[in-house]
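The complex is shown incomplete by one protein chain, all other protein chains being positioned as in the whole.
Let's look at subunit A:
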Amino acid sequence: MTKLQNAIIGGVRAVLGHVPASWLPGGTPDPLIDKRVSLGGQQSRIDGPDKVRGAARFAAEVPMENLLYAAFVHSTIARGRIADLDVSAAEAAPGVALVMTYRNAPKIGVPPPIGITNLKAAGNHTLPIMQDPEIRWNGQVVAVVLAETREQAEHGAALVRVRYDAAPARTRFEEGKASAYTPESMLVERNRLDKGDASRKLAEAAFTIDAVYTTPWENHNPIEPHAATLVWREGKLIVHDATQMVHGTAGSLANIFGLKAGDVHVSSPYVGGGFGAKGLWDHQILGAAAAKLAGRPVRVTLSRASMHRLVGGRTQTEQRVALAADADGKLKALLHHGYGVKPLHSVCDEGFSLTGRSLYASESFDVVQHYVDLDLLANSFMRGPGETPGTFAIECAMDELADALGMDPIELRRCNAASRDPVSGAPHSQNAMMEAYDLGAARIGWDRRMAKPGTRREGEWLIGMGCATGTFPFTRMPGTSVRITIDAAGGAHVASAAHEMGMGTATVQRQHAADRLGLPLDRVTVIIGDSSLPFASFAGGSSQTASLAAAISAASGKLATELMRLAGNDTPLAGLKSSEVEFADGGLRSVEDPARHESFASILRRSGRGELSVVGESGAPLEILKYSMHSTSANFCELRVSEITGEIRVDRLVGAFDCGRILNAKTATSQFKGGMIMGLGMALTEETLLDERTGRIMSTSLADYHVPVHLDVPDIDVLWTDIPDPRTPLGARGIGEIGTTGVAAAIANAVFNATGKRVRDLPLTLDKLI
């Protein structure tokens, strides 16, 4: 992002500083913060029964006549050109209908990049796709084989012969650092932060620590591999996709194929895990191109190996953190520098250096991050981008500082807890980080922790405890909209092109709509996941719940106005303004005099309407520029390390979250736990094995890429402060990503407490501990 962006955002911030809160979104707290009937309950997911029965249809399961199956041939070099391409054996193989290569692929445009300026763009990279013989990363698709069965397609793919003229490729991180580039901004922040002469304070302080932390490449492994079933009908493209950006995918495909916006229809009612991975990658584009060329519908289902070669993961990071403190533990300086990989064709910022800018009240800051441009598949979003690796570095450093000071790690955080944003000075919308610490500490029994490392043992096992802060910013996406339709019987139907990746989107918004409209749950339906529905932004940045909530809230306001108009004068509500009525008991009633009430059904009947629809939209999220809006968490871990083998066994994890109000205890617990398990994987096992000699990923199966198994996952306790954020819809902030942040640091800190060994390099495999 550019200097211009920095200037604009800086200007808006300055203006908003003087604007009264009541003029902004969230200026008056949402009444549903307290008035809850369904919200805050334990509703089970409404998609649950269909999924358990196998009745939910995923993208690769949509029935279709005359279908062809696709298999991909991937490049084996990182940079160069295709010199020779022999597809004759593949074309002659049984069942093969078509082989598509750059020679016969339809001419298409490059993917429009995801960004804050075009919400209908979803490209994760901006490279041409099968338009020329150039190879730009190891694993790029060089041929698509379509056949009558998947097995035949795979067989055909194995028969394609490719010879390359290899060119020198930049695939080594260490070498790339020398020519790293430094972007002007990081999401909506200025990249470079230099405040209060950090270097002098680091030089003068009584206590300092200065260390380098590294995290490896990580790959996505959702249970449902990426898949799409695509068909062209009369010049229009229909895509059954697994995506967390329905409209972004539709808009991008329209752009790439030169179609009108409405000519691409994307349907994605269920997604088997997203985590940032389920966006627009080459497989949908190649599938659409191949279907066009073949004149038949095409199904693409990525193998695990194809997923690792085509769907970007989290970049490796190298982060230097230096902290300075006085003898009481007060932070004098916080330095956070580092490198990640972001090829020039990539759109994803792994903004790890944003983490430390809001957490603690340091007197000075010196923060900047650099990107290494390599000939690799574009890096991408993975649960908690930025904060997930960022908290590993910052929170291990805090633990090191506590140890250097001889201070309890929780007390170190307490004495540095910020009362407002330490950099901008903006007030917190709500922040209770230390309440979260107190909850978590009580639950895990922090008083059992030995201050001196290596002093608790059971047989060969050294036992330790650790803690770390997690954090993730609040966002609300503009443009997300919903349609609420009231039917003749007075039921409500909520529709939006939002996304269900298993987290409970429809379930929770159904609770919300019921409470908002004064209806019992069973009178409300929610339908999502289709581009024919009102626009919704992507499910990302932990923003979907807040964005939909804002849209429903806006729609309900319009609904009240419309109903009052229809109600006319022949109603118990006659004479009231829409600001004087509220939703209750399946209709509207006077705030002053609850006896004055008329039901939706009655209003519609009297006005001769079969139904009434309104659309509401989430407006510009100006509140995030006026307030410092961050969720925080306190992560705790108790574990054992074998003195003999270095194996780690995590016995307990406790996560205490300060994320505003919790809307559904069951789905929230599941989100938090899932996030924490991802953090556990990051800490203990996950690592993409990228062979730097060739730029090739070697760990392309679940046997080689180690996610945690059941036995690695301990008892997990999830707690929350449940303190409402008065500036957000429903008093809630997003909870999708924060669960992953801080977990790896809590585990690494516990390992230090158990063994006295400080491992700053993830994952914490046993060879680093013996």
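Heads up, the rule we're going with is that a residue touches a chain if its C-beta (ideal position, glycine included) is under 8 Å from a C-beta of that chain, and two chains touch if they have at least 3 such contacts; residues count from 1.
Note that contacts and distances are computed from a predicted model.
Per its UniProt entry, the chain excluded from the display bears the name "FAD-binding molybdopterin dehydrogenase", taken from "Phenylalanine--tRNA ligase beta subunit", "FAD-binding molybdopterin dehydrogenase", "Ferredoxin" or "Cytochrome P450". Of the listed positions A:Asp408, A:Glu435 or A:Glu647, the one in contact with the omitted chain in the full complex is A:Glu647. If you put the hidden chain back, the residue from A:Gln140, A:Thr632 or A:Ser699 that touches it is A:Ser699.
Against the chain not shown here, subunit A presents residues 74, 76, 94, 138, 151, 154-155, 158, 460, 644-647, 649, 684-685, 689, 691, 693-694, 696, 698-699, 703-704, 706, 708-712, 765-767, 770.
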